[in-house]
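Note that this complex is displayed minus one protein chain, with the remaining chains in position.
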Amino acid sequence: MSTPFDTILMTGAAGRLGTELRRGLKPLARKLRLADVTEIADLAPNEDAVTFDLADEAAVMAAVEGVDAIVHFGGAPLERPWQEVLDSNIRGSYHIYEAARKHGVKRVVYASSVHAIGYHRLTDQIDAEAPHRPDSLYGLSKCFVEDLGRLYWDKFGIESVMLRIFSSFPEPADRRMLWSWLSFEDCNRLVSAALTAPSVGFTISFGMSDNRVKPVDNRLAGHLGYQPQDNTEAFRAGVEARLPRPDGTAPAVQCLGGWFVDLGHPDDEAQK
Amino acid sequence: MSTPFDTILMTGAAGRLGTELRRGLKPLARKLRLADVTEIADLAPNEDAVTFDLADEAAVMAAVEGVDAIVHFGGAPLERPWQEVLDSNIRGSYHIYEAARKHGVKRVVYASSVHAIGYHRLTDQIDAEAPHRPDSLYGLSKCFVEDLGRLYWDKFGIESVMLRIFSSFPEPADRRMLWSWLSFEDCNRLVSAALTAPSVGFTISFGMSDNRVKPVDNRLAGHLGYQPQDNTEAFRAGVEARLPRPDGTAPAVQCLGGWFVDLGHPDDEAQK
Amino acid sequence: MSTPFDTILMTGAAGRLGTELRRGLKPLARKLRLADVTEIADLAPNEDAVTFDLADEAAVMAAVEGVDAIVHFGGAPLERPWQEVLDSNIRGSYHIYEAARKHGVKRVVYASSVHAIGYHRLTDQIDAEAPHRPDSLYGLSKCFVEDLGRLYWDKFGIESVMLRIFSSFPEPADRRMLWSWLSFEDCNRLVSAALTAPSVGFTISFGMSDNRVKPVDNRLAGHLGYQPQDNTEAFRAGVEARLPRPDGTAPAVQCLGGWFVDLGHPDDEAQK
Amino acid sequence: MSTPFDTILMTGAAGRLGTELRRGLKPLARKLRLADVTEIADLAPNEDAVTFDLADEAAVMAAVEGVDAIVHFGGAPLERPWQEVLDSNIRGSYHIYEAARKHGVKRVVYASSVHAIGYHRLTDQIDAEAPHRPDSLYGLSKCFVEDLGRLYWDKFGIESVMLRIFSSFPEPADRRMLWSWLSFEDCNRLVSAALTAPSVGFTISFGMSDNRVKPVDNRLAGHLGYQPQDNTEAFRAGVEARLPRPDGTAPAVQCLGGWFVDLGHPDDEAQK
Amino acid sequence: MSTPFDTILMTGAAGRLGTELRRGLKPLARKLRLADVTEIADLAPNEDAVTFDLADEAAVMAAVEGVDAIVHFGGAPLERPWQEVLDSNIRGSYHIYEAARKHGVKRVVYASSVHAIGYHRLTDQIDAEAPHRPDSLYGLSKCFVEDLGRLYWDKFGIESVMLRIFSSFPEPADRRMLWSWLSFEDCNRLVSAALTAPSVGFTISFGMSDNRVKPVDNRLAGHLGYQPQDNTEAFRAGVEARLPRPDGTAPAVQCLGGWFVDLGHPDDEAQK
Partner (left out) sequence: MSTPFDTILMTGAAGRLGTELRRGLKPLARKLRLADVTEIADLAPNEDAVTFDLADEAAVMAAVEGVDAIVHFGGAPLERPWQEVLDSNIRGSYHIYEAARKHGVKRVVYASSVHAIGYHRLTDQIDAEAPHRPDSLYGLSKCFVEDLGRLYWDKFGIESVMLRIFSSFPEPADRRMLWSWLSFEDCNRLVSAALTAPSVGFTISFGMSDNRVKPVDNRLAGHLGYQPQDNTEAFRAGVEARLPRPDGTAPAVQCLGGWFVDLGHPDDEAQK
């Protein structure tokens, strides 16, 4: 049977989500090209690998050649000092989009983050048209890449789906993840939907499982066809027994970004 | 057991959807009056038939006498030259509403169409308050009838439900119908809901099955109580195998109206 | 000095507003082509005239040849029986747009009307995105032409400005016109702005002078550059002395359409 | 196993819903303190009771001491003369909030009502940001308490959830309840969700079961995590057989408040 | 010359604004009936006076007899202990509306306040549809009366205009009043507009002069026809020289309600 794509490039392929996506994307392409700054050894027959730093424009350019679609999950996965955020997330993502433009790639799926809108509150029930409110340099870099994708759609006709992933871990690790969790299976469903939806133009989607507490309104991404199948109820009793009921008036509880809103500046931390 | 209505008039009763609706409406009325420009021979005991052209005002007036509700599915079902759209859809629907007014009919359910809003894009995720953007003379006539119904509600107190039907066929015939399909059973559910909802005033509802990819937001019709039971997943593999992945940047893929947005003017075509 | 346009066609040129517009449009075109069903005798050197019924498609087609822009003010100017509304406003306007398409006219300015949205109330403070709520067959035909213009912009790239004129008379004749009045000078300013604004795509603008009581919100037409200079304050004392304070709870006082909302069906009237 | 709360105070504990809530809240607190103007005799081991009138500020103050959360369902449950509404609902609820403030209670869940927004229509499909439109003095008092809760959140940091309960009865008693019904089990789910949601600030939620006809849009309360499990379909045939199809144009059918919109002033009634 | 009204009742006539309104309302009615808890001695020929407490229902009822319209500016004009707010603002205003209902008064103009929405911020740029966010018991009582007026419009057809007055003083007394000031002349213009606008139904309007800094969006009251003529620029230099530049991040500077948001509970204060 033929696959929708011939070759998909996945960045961040050695990361927490990347590993899961190797499995999830398998049915979608004849060939997965796995990219990471860390070498990947355990290649399956449908996979090949390239090892480079996203800050290396030439390497990115080479990796994108011959690719049908890009699943861009690479870069720093949480708050880091400015120079690192700048190199891996801002410059690195710019290299990805430039390579897509030069090599005629038609669609990019990007791992944006809840931290691009982390200062909005659960009670705001924002949708995808709410303004950016980053909660960290990390979140700020996600905002940048969203805007970058918007430019490349408006000017160069490259479609993008920005997945604002909340918390994708093996299981919910704390009280907040009871509403923010995205199971690995649902993450695969979400990325697959974003790759195969008929028309996405420039689309932003929140990325969560079908948890009971819903912190945002994802109706504006209905055309992706993402249907989460998992939720956190099986984990609730365990988490609630282990961790105390939070203070609903604390900023880290009120805000989508959770404890990121309590973080200071990473460069201050770095100096300590 | 008594039925909600005594007599329902259904126009377009010999058409593709009309045939299905004969079955679906049966539990709702003691008598179904079937109207079409084509004669209908296979009448069931609960049915009678009238044969006329919607452009014939006197015939319409006669057909509406003694009716409790009208399910108006008649008229040209796709793009046609102006004169035909004018006669069957604009003038014909005006005759229906005038007859409803003169004979005291309290509710009309109309087969409007996605083509009344065909130039909106999937990524717009419009709801029922979005402005008209017809994609054809056919769609323009649907806009006219929606506004006509609005006038007859505001001025004469006749309730209307405008069903913007997307694609109601035996099964999804192409890639677009994977999101636009309305199964015949769901079409029956939708029309039944529109007829029996407690209060509809002037209501617009999109008409699709519960397909995975959702191109519009139907929350403003929640009071109809329409709950689709079908979807296109069973057909997906077959359709996708048969037809290539579309170019997400083509207008006919981006827009709700599909290939209608690529149509030229029907009178130009007619001259060829 | 050169004018922005070479030839402008104005329909309804013998009507109440048409006469004023002959003066107002003079600086905008080398030649004004005046069209009306009534013959126009007093032609100025920059004018020529054509006499025909808008229902006559061939005549409309001939009149549009060689034209740069159309100011379409022709058709029935108030509530009329259906057949007349159909012929002059619906069919007539269709002929205008078809002629524009066939002869490559790039912009149409249309005299729509408050009666396209007459059932909205002053307290609603609607803007141009509010749904149609016609208050009459006349208003319904205005809705139709607005949607027609939308189609010809989306499909054929013809720009349109829909001017929802409230009450354009020599002076405010009643209490309602103290807020609905559009002076003839402001009407000229409005049409001129609509013709010369840099980019209008499909634009709807309300048409009133700068009266103290503002029944709607016209901010969505800011790109037309219409700046009314007149208002009704000079007429207020006279009107208020002559006519009693209205009952604020009467539909005709609450609704934008005024006494049109109290009208019955024109065909009923015609039969009396 | 530990419970989320140590002691919850429930007012109106002897009322129709209060009785059900005693069962529903049991898993949430070590101790339920039941308050009502009527004495409660059948106490379970986890319950104690206090008997007083909400208009008695000192009694309210005493009852709130040592409480973690308040479920405030007390007060007049339907339209009553002004003095009674004033004493039990306005003054009484003020006493509750004052007691919460003075005793450091962090969250209040209040039985507001559909009658706070009863003049909105089903076709409006309002959400929680729609303005108040009370349909009775009873509804007006609910509006007051909602605003009171808002003040105590903004100024004193006390979280509130305002549950606009539609119709919570053993089963749907009439046609309207086919869409307005809230089963007792779902009522328990809703109150439990409101008590345990991580962050509620000031939240308004509509309270209905998962009925087919949905009269309002509850998406803005997604962060409560309320998932109704019941609906009225099992009762539909019985109700529809027993009661005639309503006139969709009657105010009591169009409006959320139902027959409350037809009520006159209660003090007029009281005098009769 | 005849006046729009025969008799207008003005409550709070001895207050700061009441004194100014006696002058402003003079042209609008043959007779002004001045009501206050304080006796008014200096009556003009067009005035008579009644002295009573708003909490005295019978007295209110008597004062309203024979009145065409009510300008209700009475009650506590700033934060007061609960019992006083309850008696003068909540109960008192209820008496006014009941009297209007019983005596057939058709329009009420009420002095609501910025403190009904005091916790919204300038940067929110709210309009009249924003939810209530009272900043005090005083503000809470204003919310109550707004909802009361809404009920009496929906149920009894009495029109109301709710004027959310910001700061009406002889001149701007502090930095905040540079944007919140309503001159006495503009206050008269606003009340006159509210009384004489053709149709107000239930309308909320913000009440400020045409100051340079605009903290809210008043477009939804355009149908009142209020056109402020004054502003604070003449006072700016004096105020700015006298008072330091405020800290833009202080709640009392960010919020519409100013220093009211810093107030504690008035009953706490009263006990000191």
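Which chain is which? They are A, B, C, D and E, in the order written, and residues in each are numbered from 1.
Here is the rule we use: a contact is a pair of C-beta atoms (placed from the backbone, for glycine too) under 8 Å apart; a residue touches a chain by one contact, two chains touch by 3 or more.
Being a predicted model, the structure only gives us computed values, none of them experimental.
Undergrad: Kindly name the visible chains that come into contact with the excluded chain.
TA: Hidden chain, whole complex, touched shown chains: A, C, E.
Undergrad: Please pick, from A:G74, A:G139 or A:G248, the residue that touches the omitted chain in the full complex.
TA: A:G139
Undergrad: One chain isn't shown here. Among C:R23, C:K106 or C:R242, which residue touches it?
TA: Considering the complete complex, C:K106 is the one touching the chain left out.
Undergrad: Can you tell me which of E:M61, E:A130 or E:V253 touches the chain that was removed from the display?
TA: Going through E:M61, E:A130 or E:V253 one by one, E:V253 is the residue touching the chain not shown.
Undergrad: Extract the touching residues of subunit A with respect to the undisplayed chain.
TA: 82, 86, 90-91, 94, 98, 101, 119, 129, 131-137, 139-140, 143-144, 147-148, 150-151, 154-156, 261, 263, 265, 267
Undergrad: On subunit C, where is the contact patch with the chain that was removed from view?
TA: 1-2, 4, 106-107, 157, 159, 193, 196-203, 219-225, 227
Undergrad: On subunit E, what residues meet the omitted chain?
TA: On the subunit E side, contact with the omitted chain comes from 121-123, 125, 175-176, 178-179, 211-217, 219, 240-241, 245-249, 253-254.
Assume only the chains that are shown with their structure count from here on.
Undergrad: Just to be sure I understand: going only through chains that touch, what's the smallest number of steps from subunit B to subunit D?
TA: 1
Undergrad: Suppose each chain is reduced to the average of its Cα coordinates; what separation in Å results between subunit A and subunit E?
TA: Each chain's C-alpha centroid was found; their separation is 52 Å.
Undergrad: Would you mind pulling out the distance in Å between where the CA atoms of subunit C average out and where those of subunit E do?
TA: Between these chains, centre-to-centre, one finds 40 Å.
Undergrad: Where in subunit A do residues touch two or more other chains at once?
TA: Residues 219 of subunit A touch two or more partner chains.
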